Structures are given as structure tokens and as C-alpha cells.
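Below is the structure I would like to discuss, written out as C-alpha cells.
All protein chains of the complex are present and in place, except for one that has been dropped.
By written order: A, B and C. Residues from 1 in each chain.
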Amino acid sequence: MSEQQSDQQTIQIEILRYRPETDHEPVWQSYTVPFDPATSVLEGLTYIKDHLDGSVSFRWSCRMAVCGSCGMQINGEPKLACQTFLREFHPGKVRIEALANFAIERDLVVVMDDFLEKLTAIKPYVIRDQDKPLEEGEYLQTPAEQVPYMQYSQCINCMLCYSACPQYALNQEFTGPAALALAHRYNMDSRDQGVDQRMEILNMEEGVWGCTAVGACSEVCPKGVHPAAAIQQSKILGTLDYTKMNALRKFILPKGAR
Amino acid sequence: MEVISADVAIIGAGGAGLRSAIAVAEADPGLKVALISKVYPMRSHTVAAEGGSAGVVQDHDSLDNHFDDTVSGGDWLCDQDTVDYFVSHCTREMTQLEHWGCPWSRKPDGHVNVRAFGGMKIERTWFAADKTGFHMLHTLFQTSIKFPSIQRFDEYFALDLITDEGRVQGVVAMEIRTGAVKLFLAKSVIIATGGAGRVYQYNTNGAIVTGDGMSLAYRHGAPLRDMEFVQYHPTALPRIGVLITEGCRGEGGILVNKDGYRYLQDYGLGPPDPWPRKKAMELGPRDRLSQAFWQEEQKGRTVETPLGQAVLLDLRHLGEKKLHERLPMICELAESYMGVDPVHEPIPVRPTVHYTMGGIRTGVTTATDIPGLYAVGECSSCGIHGANRLGSNSLAELVVFGKQAGSHAAEYVKSARAVNEGTASKQAGDVLRRVKAIAEREKGERLANIRNAMAETMEAGCGIYRTGEGMQETCDTLAALKERYKGVAVGDKSRVFNTELLYAVELGYMLEVAEAMATSAVNRRESRGSHQRIDGYEKRDDQDFLKHSLAYYNPSGAPRIDYEAVNITRSQPADRVYGGEGDKIKETANV
Amino acid sequence: MSEFTANGATRKPYRRPIKRSWWVEKAFFTKYMVRELTSVFVGLYSLILLLGLYRLTQGPLAFGAWLIGISSFPSVVLHLMILGAALFHTITWFNIAPQAMPLQIGDRKVPERPIVIGHWVAAAVLSLLVLVLFIVL
Partner (left out) sequence: MTKTHEPIVWSLFGAGGMLTAMLTPILVLITGVLVPIGIISPERMSYERMLAFAQNPLGKLVLLVIITLPLWHAAHRIYHAHHDFLIHTTKVHLALTYGLALLLSIVTVVLLLMVGF
């Protein structure tokens, strides 16, 4: 977006700055940015970086809400900057802060280590006792068999759900919405047989039982993954696992790939 | 400087990087793999691919069909031995992804479904709704977690390669969150850094697609091949550049100008009906459709929108159920960016730079000219795309050649000599000094000005239609910009997550890659695939230019351009015909 | 600014503390907290019934006193508050219940709305049954 748009409306963007080498604590800094109805908050940030203050740091890439890099608090709500538009706030101002419930590494960049550890801890891959040879082709899986897990496979790892979840805020040990939804994605995939291994992580105080069904995660999810539902269903699986009701559990779990 | 040793270092953790990391781990779990990426793996630009990934799977289809579509789509600049290897391994790799959990869309009987793509005779594009790249990338990332021998270095920015006596010895990279510059010693390095679409002003690529790996290999003497061929995707949102997948047209979407007329029939892609129909009209190859838009724009028949000139992609006749089931992301994108609901209104689209056909020269084994250095994915030119990539071949390329890169690198490491840490550390010191020079320069030009000037001159001189004069002007502008770049200054002097410094380094990579593109383009005096000229060289010249271009790095100026023969085994160059013409010839030659 | 060396700078991630009033500042969380506290009223009603049962075991006089107690004006007001809390619980409970019941017909997922409505219908039928049985038996 070049700067010579003449009849340009402008808007006030306030960013919570934090440079660990010089700042002791975060400080608000304000900028004025031109925009039109199609200008996203992200384009506002890149305009600031290109033309006003090159030191503003933030993560971004795809600009089409599929890479999950640009999650941040916009006027207090966790949002994807590329899918939120300056037009929504005009004539008011836009206050941008790093994602809540995460430590600020710098400006709008948060520390993601805890999230990555949780995402990889739940064994997010197909676990099978025996994998049939590739020559025999793909596993058969009807569209009906895809319904139980497809919604939970849409997660772009943008962490908005973690920044909205009060239980994660209160207890950083909690595995959290996205990781639990991803675990459920694999548990409900007819090709997977790893539910028992994943239950060792899910059926813990910090696993599904850290959730009190607040539901904020599903509200803020930009991809309609509905982690709250995944967790409730995992609680039932966890209960059946705990009480050894295997017959009923088999009824809920997919029948296995052919 | 901290030294980290590994057997194989991989730069880039997208589809190609992850698949090669898995291939090394599967080939020899004892080998230590350092997977270096400037962003977390799930942010790699593979995630944005929508359409699908090719693999012959239907009985009435054949490897030859896939071979012919690819070679004719690439206007016969493809290395046919590599294409043969490619088409015969796609299906196996797609099945491997399926076994790893990739949620391919299915037919009612549970078998994988396929759909048609531009320039394809018979539909063979595996797809996962309209988020194929996303699902492939997440499947590969999540599967890579299974392999303990893969150690990830997320948000490490590659500054340079280390070579000794012509062999690759490692990588120098900066840990972005501390600014620490580290030396990775490795007997073998795989470059999987993706394309360079960001050198153009309007592109469908993410911010990270800046041709880093191409420039690193280029500087160390590896030639960049066929750089002049840059693919415009016919349907992306104006100015914003977000991609609207070809899958829309595969499902039956049509393109109309401001008079509601399906203009593609005027450009050798008709007749319009029956529709949808393979290799015709809106399912013609990407270069033809982009060129048709340019013509319509010249004739003033395109639609004026607040974001610039566009034509209309009409999906209304597909109906809400099919749109929300098969193209959910497209509906989302059209709604949030353009305020358009595709169920009721057509989507304004225009051609936008999308894919870099060229790249680091490799072949079937993905080895580059530098022993120990491999390149795979969009950053490479393995020879299958030629002058114009067939839609859905690039996602397949990531996994077919990702496996090749990993296996060959693992093989190479067994016989490779130990790394000479002395020379490596010395070279690493030089790299540190180069970056330090940029970081500490007090006064200088703002990098955004140089970047925008580059992007504008590339769009002007090396766009859909090109003239010798226009391309030469771009070369001269880029040479001037490279000079100005020597004086670029960065305001941010901090070390923790200093992205401005990284953007400055990226700009250096982009300028070199752009220059390779422009110089290769001005020297190709013919029109072929996505390189179309309107200054007397409109014709394809198989006499003089049925050959790959090679750009060799020249530290003090424009690259030296050389040429090499195209590997042609069985398909002799013929006219690229689509639509009715294509059908006629097919009947006569009863192919 | 320190000299540009190979080992960069030390990180100092900044954690913003969570405030005790987190659930007051956002309407969504306040609604959640009210939902959680409806259980106090629901528990209270059980205690009232338990007291009634205890009085029942003590004979007609004691039970009569309990009856008079719950017929008092303050008791009716209290029960109206419990009723309000119970209804709020029902609304929030029925909105969440479908999350745990992933139903599908063929290859189409049953959306949550019909399942919520199903719960309300069941509640209405059961309530009517209880009312009728209470009056008739």
C-alpha cells in the first residue's frame, strides 16, 4: 500500500512496545496510519515498519489467515492481524498488544516454547501397530469416517485459544485447547490406533481435566476448530478409559481403517 | 561463536525441508539432522497452497498423460528424464502422506478423490478440500516429531553457507530471539527455502518467500537455472494478492470480463461449452489465462475495483452446499477481504506473481553443482516445470524430491570427509563482519524504499508481457539498487528479535535473485511458457532457445548467462494447444 | 548499544501477571462465573429438601413446621432466586451438552442447534410429567 493515497483516511494505532535490552517494562507507543476499507491491521503494522518506525517487531507471513503467525491482542481481543481490518475500529483507535497468557519476547512477539512443547507432547501423528505397505495403496476412509476428526484438523496453531483460556492463564501446566484438539483429531481418525498412548497425557490433572468448559477458546478460534467440544469429548473418553468401560469406548472410537 | 555439529543441515522447514528431514531420519536414524528455519515449520509458505497435489491414480489415466501434460505445460523446456522419475513417484508419495494421516478428500467408497487442474487432460489432483498445502505441511510437521534424530532450530535465520575446497561444510545462522550468530558444521546441507515471489510488487506469496537459499547457493557458484520463468497465477485478489485456488475453476467456476463475457474463448482456449471440460477455457494453463487478462485489460474490458483492475470469477452456479464443502476457505477469504459472498456474487480476481519456476540447478538426485549441497522444492530447478509449471505439480515435487534429497544427502554423508572446523570458523567470522557492517551503519537509506523500487521495476519490466527495452531497464535499475543497497542502514540497533536487520539481509538476497531473473529474461529472445515478449520475439524459437538458461554469480555486476541443453527423451516439441484445437488434434492423432 | 558480537543479547521475556479480577473485566468470563455459581443455589435447594426429609422422619409436627417455613414469603422469594439460577444453569448446560455429543447423519455432522432444542423438548416433557404425577398421584 504505497503512501501517496491522497484522499486517505487515517487511524491511530497504539502498540505495546517492549525491547528487553532497553525497556524494564512494556510501554505504549502511538502511530498514525493511512487506510482504506481493505486495509488489514497487519498492513497497518507493515506500513509502520516500512515508513514510520522500523524497530517494531511482529511475526507475519501469509496474509490469508492460514499460517497462524500474526496472532495478537487487538483492542483486548485475541485476533489474527491479517484478518482484522482497520475499518472496524475507525474513528476509534486500535490498541495492539502481544498475545495474552504468553511472555513477551519483544514488542508483539511472544515466547512460543511452552505451546510447541504441548503440541508435540500429545503424539500428534498416526500411531499404528502395523502400517500396511504403500503398494497396497491408501487406507479407505469414507467421507462419513472423516466427519469425527476433520473439524479438529483445521487448527493453524495461532494460539489465540491459549490467549483466551483463563485456565491456561491460571495454570501454565494446562495442556491447553489447541494441543487437546489436535490429540482428539488423531484419536478420532480411523487410521490411528494411538488413543491409549495419548490418554496417558490427556487423562491427567493438567490434561483434559484442567478445562472447566469456559468455551472462550472456541469463541476466538479463527478456523472454527471448536477445541471446547474436542475437550468435552476427550473427557468422556478419559472417563471410559479410567473406568475401563472398553465396550462403550469402542463404540465411540472409530472402527479402524480398512 | 557457538558451534553446533550435525551430519545433515537443512535450511527451510516447509514441505520440502520436512520431507527431506524425515527421509534422512528414515535412511539412517543415527545421523543427526539440524532442521534450521527462519519461521516455525507450520508457518512455511507450503501452508498457503490450496489446490492440490498431482498423482496418477485413476485407471483411465496414465503416467504418460501426466508426463505429456507436464512437458507440454512447460512448453518443452522440461528435462524429460526428471519428469519421468517425477510422474512415476508422485502417487507413492501421496499414498505415504495418506498413511501419515493427511486428510485427502474422499469419494463415497473411501478411495481418495481427485479433481481437474489447469492444463490437465485427466483429473489427477489429490486434494484436501481447498487447504491441501496446509494439510500436507501439518501432516509432515507432525510426522517429523516422531523422529528423534531431527533436531529443530526454529527461528534461526540462515546468513551464509560454509564451503571448503568446493565442498559444502555447513551453515552460519542467527538465532533471531537473541541475535546470536552460530556456526552449524555439517557434511551435507539441503536447501529448501522456497521461492522468490516477494521480488514482485503484487504476489500471492508470504513475507518469508524472499529467495534466501537461491541467493546463498548462487553466491557460492551454483548456477540459477530458468530464472526468467515466473508464473502468474490467473486468479488472486487484486492488490492484496491472496490466492484464489484453481480448484474453483476445477469445480466449474468461470471467468468473465466487465460485460459478463467468457473472454477466454477469444484466446485459443474455446469453445466455451461443454463446461467444465479439461484443458480448455478456464482450465487452460496458467500462463495462457494470465496473458488473456493482460489482453482484456489493454482492450479496457476489465472491471474497475477500489483495489485496481480485475476480472470476475463467478462461482454462483456451483451452489452453496458445494461451495461450503469443497471450497470453504475461498468463501472465507472472499468474504473477509472483499466483502463478497461467492454464493451470491462473483469474486474480483487478477493474475498475480505466484511461483518461481527457476531456481538452483539440480536434477533427479537434487544434487547441486556444489558437492554435498542439495536443493529441493521451489528454490530448486530440478527440471520438471520448464517454462510454465503445471498446476498441482509443485506440492508433489516437495515430497517426491524431498525424499530424494534426504536419501542422497544421507548417502553422501557416509563417504564425506570430516569437516575442517578451522576454515569454517574463519569463514563464519567473515559472515559475522558482513552482518555487523549493516547492523552498525549509522546513516543510510531506508530499506523499504529500495525494496519497493525493486518490486515496481520487476513488475514493470518482467511482467506477463515483456519487451527487450523494458527488461534491460529493469536490469539497469536493479544494478543501481544493488549499489544503493550497499549503503542501506537499519534503525533498530537491538539484538533480540531484530526483524528490521533480517529484512535488510533478505533484501540483499532478493536483489541478487531479481537480477538473475531479469538478466536471464532479457537474454531469452523468444516467447515460451510464462516468458512472453511483444517486441518481435513473439514466437517460440526451438532452434536457438530450446535450452535452459544458467545465471552464474558475478560479484561485481550482472550475472554471466550461459545455456545448457534440455533433456528430451521422447516428446518432441509441438504446439501447445488447448480447448477445441487440442481435442481436434487428439482425434486425428488418436493418441 | 553493546558492540555487535557473535553471542547476541540475553533474552528477558516479560510476563504480564494475571489479575484476580480477570473474570470481572470481560463479560464473557463474568457470564461463566455466574454460571459456575448457579451451583450454589442448586446445592442449597438440595439442602432444603434434605431438611424436609429430616423433619419427615421426626413426625407430623416437625414436618408441618418445615412446610410452614417454606411457605413463608422470604422462602418463596428465595425459591424464586433458586429458580432463576436453575434456569440459567439449564440454558448454559443445554448449550454445552451438544459439544459432548458428536452426532452425524451419513457424512453430515448434526449441528449443535437441533441437539440443544432436543434437550429443551426433553426438559419440557419431563417437567410436564413431574407436574402431572405430582398433582395426580
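Quick note on the criterion: a contact is a pair of C-beta atoms (placed from the backbone, for glycine too) under 8 Å apart; a residue touches a chain by one contact, two chains touch by 3 or more.
What you are looking at is a predicted structure, and each value in this text was computed from that prediction instead of being measured.
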item: Where the missing chain makes contact, among the chains that are shown; value: A, C
item: Option from A:L42, A:L119, A:M188 or A:I201 whose C-beta touches the chain left out; value: A:I201
item: Positions on chain A where the hidden chain makes contact; value: 166-167, 170-171, 201, 203-207, 209, 212, 235, 238-239, 242-243
item: Residues of chain C in contact with the chain not shown; value: 18, 20, 23, 33, 36-37, 39-40, 42-43, 45-50, 52-54, 56-57, 59-60, 63-64, 67, 70-72, 75-76, 78-80, 82-83, 86-87, 89-90, 93-94, 97, 119, 122-123, 126-127, 130-131, 134-135
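Quick note on the criterion: only the chains that are shown with their structure count from here on.
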item: Touch-based graph of the chains, sorted into line, ring, star, complete or other; value: complete
item: Chain pair showing more contacts of the two, B-C and A-C; value: A-C
item: Euclidean distance of C-alpha centroids - chain A vs chain C, Å; value: 28
item: Centre distance in Å when chain B and chain C are each reduced to the mean of their C-alpha atoms; value: 54
item: Residues within chain C bordering two or more other chains; value: 1-2, 9-12, 107
item: For chain B, residues that touch 2 or more chains besides their own; value: 108, 177, 494-496
item: For the chain B and chain C complex, residues of the former touching the latter; value: 1-2, 108, 174-175, 177-182, 432, 435-436, 439-440, 493-496
item: Complex contact set, residues of chain C against chain A; value: 1-2, 9-16, 18, 22-23, 26, 28-29, 32, 36, 96, 98-100, 102, 104, 106-109
item: Complex interface listing, chain A residues touching chain C; value: 18, 20-21, 25-26, 76, 100-101, 103-105, 111, 142-144, 146-148, 151, 166, 169-170, 212-216, 219, 226, 228-229, 232-233, 235-236
